[in-house]
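A single protein chain has been omitted; all remaining protein chains appear in their positions.
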Amino acid sequence: MISLTSPVDTRAHSLPAGGKLLALCLASVALFAVRDVWVHLMAALSVLALYALPGRIFFVHGVRRLWPLWPFVAVILAWHVATGATQDGLLICLRMLSAVGLANLVTMTTSLSEMMAVLRRLLRPFGWLGVNLRAIELAAAMVIRFTPVLALKGSALTMAWRARSRRRAGWRVIVPFMVLALDDADHVAEALRARGGFDMDRTT
Amino acid sequence: MTTERSVAQIALFTALIAALGLIPQLTLAFGVPITAQSLGIMLCGTVLGAWRGFLAATLFVGLVALGLPLLAGGRGGLGVFASPTAGFALGFPFAAFVTGAVAERLRGFAIGWSAGIAALIGGVVVLYIFGITGLAIVLDRSISEAALLVTAFLPGDAIKAVLAGLITAALYRARPDAVASRS
Amino acid sequence: MLDLEAVDLRIDGRDILRDITVRSDARRLAVLGRNGSGKTTLARVMAGLTPPSGGSIQIAGVDVTRDRRGALAAVGILFQNPDHQIIFPTVEEELAFGLTQMGMPETEVRARVQDTLAQFGKQAWSGAAIHQLSQGQRQLVCLMAILAMAPKVIILDEPFAGLDIPTSLHLHRVLDQAEAALVHITHDPRIIADYDHALWIEGGMVKMQGPAAQVGSAFEAAMIELGGRDDLTDLSR
Partner (left out) sequence: MLDLEAVDLRIDGRDILRDITVRSDARRLAVLGRNGSGKTTLARVMAGLTPPSGGSIQIAGVDVTRDRRGALAAVGILFQNPDHQIIFPTVEEELAFGLTQMGMPETEVRARVQDTLAQFGKQAWSGAAIHQLSQGQRQLVCLMAILAMAPKVIILDEPFAGLDIPTSLHLHRVLDQAEAALVHITHDPRIIADYDHALWIEGGMVKMQGPAAQVGSAFEAAMIELGGRDDLTDLSR
């Protein structure tokens, strides 16, 4: 599965992930605290500049990922123009674009494994409290495993259906599919147990 | 229930929510998509029960935050949590939890009904509370204005709750011990 | 019965089947080949489940890839892995499904299901939950589901791999009595020694084709030769 990391390498890639995340938090809080539209305009332009720094490909890629926000922008602007509060509308839109833009920027310049490492550090205290961190990590890996396997099982099931039916399978396979998926989860669970599993150090 | 089985089922349902995001979604005029993913959230609760449903949805939201494009339309990353739909995404785990908790408390009803009602309470009422709050904050609207926006989802979400009831009942018939809200 | 003409199949730019031509009216056709040679893929193509990238297929006069309604009466396929075939939770539902799909009225479906179960002495299974059966038992359920539909050609993908001796012997007799033509996929040449025609597939292509006894013994000799070596580089493809 592809993550949403950027296609080009940037200098921001080498900055520590934890630092980027902390900066993002502070910036987001600041954006929601300030109510001056000029400050927001400056902020939005700075974010745009950040996107432009690594070059064209990065810029296009990043802006495309902000595109899903256009309906919000349109609705808010229309609404505020109609109610005569254009400046408020602008402020809300700019703030939203800057906040989402900055957050995307962190995602684009931080690899999945670095993110995982930060998460692991954040979760460590829970480990002391008895939370099974290895289980969490394996669960995440298994989601990535299940997604293509589910697609595969789905097509195997459709094939089994077509082998004995002239009608298309359609919605009728939803329940058999879920049953198959549940059974697959059971098999994976047993396969995990066969090779150690999670309770190795616990004597049940 | 072994830890392995819990973890495998949690991972499976997280993947299921992700897979439901592949069903082409319809984006409403104000930008929130109509998505089958909330059906996945309902099923987390009705099948896995409150806690494991909560964990499956949390894992999903966590993976989105880490940067995997699992939301409808291939969206993901931290930006999601600064955008107007953030309330819905952050509400997923709680919606799943309440769905499961309600389903567990309605054992007196036939399973289809208890699952359907639970899905309506958790997957619609609770999810909307989070979603509306998120919209109100990010778009700077009042709660009632934001609430007006989400009424557009009601018909679709009512259908999803019915589906959740039917699917859960059918699963219970095929694999009784896999439906946690009944065992 | 079987008419494959220059069948090709490419998946993701890889040739899985190449230029397979088989024309046979044999009642018993064997398909031999090593692991990964393309037997299962060929079976799926023959059953009309995977459309080929090139060439044409006719089974019992039906273009199985296009005419799915005709295909249902022409060809039935036993999948190699029972988990890939079973759709329903109980034995009865699984057996009834194909019959209902063929348009058989319900009372007749029920009678046919019971007959098929009785043929294998498994009347007790009708309401049984399939996932509680053992692997070999599940495989037998799959087989019964195909036999019940009585297609003109039955494709069996390693049917004996999971069955015990008495059940295998019994199945042998049932298949001998059945009117259907058989396409039997295996990597064990001894099982098909008395067949009419055999096809040896290697790397997705026909390596040899002819009378079963002849192809079978050539295949067996080659396999034992290969297995005797300790240099395994030949074994991988």
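Labels for the chains are A, B and C, by order of writing; each one numbers its residues from 1.
Keep in mind that, in the parts below, a contact is a pair of C-beta atoms (placed from the backbone, for glycine too) under 8 Å apart; a residue touches a chain by one contact, two chains touch by 3 or more.
If you're wondering where the values come from, they're calculated on a predicted model, not measured in any experiment.
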Where the missing chain makes contact, among the chains that are shown: A, C
Sole residue of C:Ala6, C:Ala111, C:Leu169 or C:Ala193 that reaches the chain not shown, by the stated touch rule: C:Leu169
For chain A, the residues touching the chain missing from this view: 142, 144-145, 148-149, 152, 187-188, 190-197, 199-204
Extract the touching residues of chain C with respect to the undisplayed chain. 33-36, 40, 80-81, 83, 120-125, 133-137, 140, 158, 161-170, 173, 187-188, 220, 223-224, 226-228, 230, 232-236
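Rule of thumb we're sticking to: only the chains that are shown with their structure count from here on.
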Ranking A-C and A-B by C-beta pairs in contact puts on top A-B
From the mean C-alpha coordinate of chain A to that of chain C, what's the distance rounded to whole Å? 45
Whole-Å distance, C-alpha centre of chain A to that of chain B, is 16
Which chain A residues reach two or more other chains? 179, 183
Touching two or more other chains, which residues of chain C qualify? 89, 131
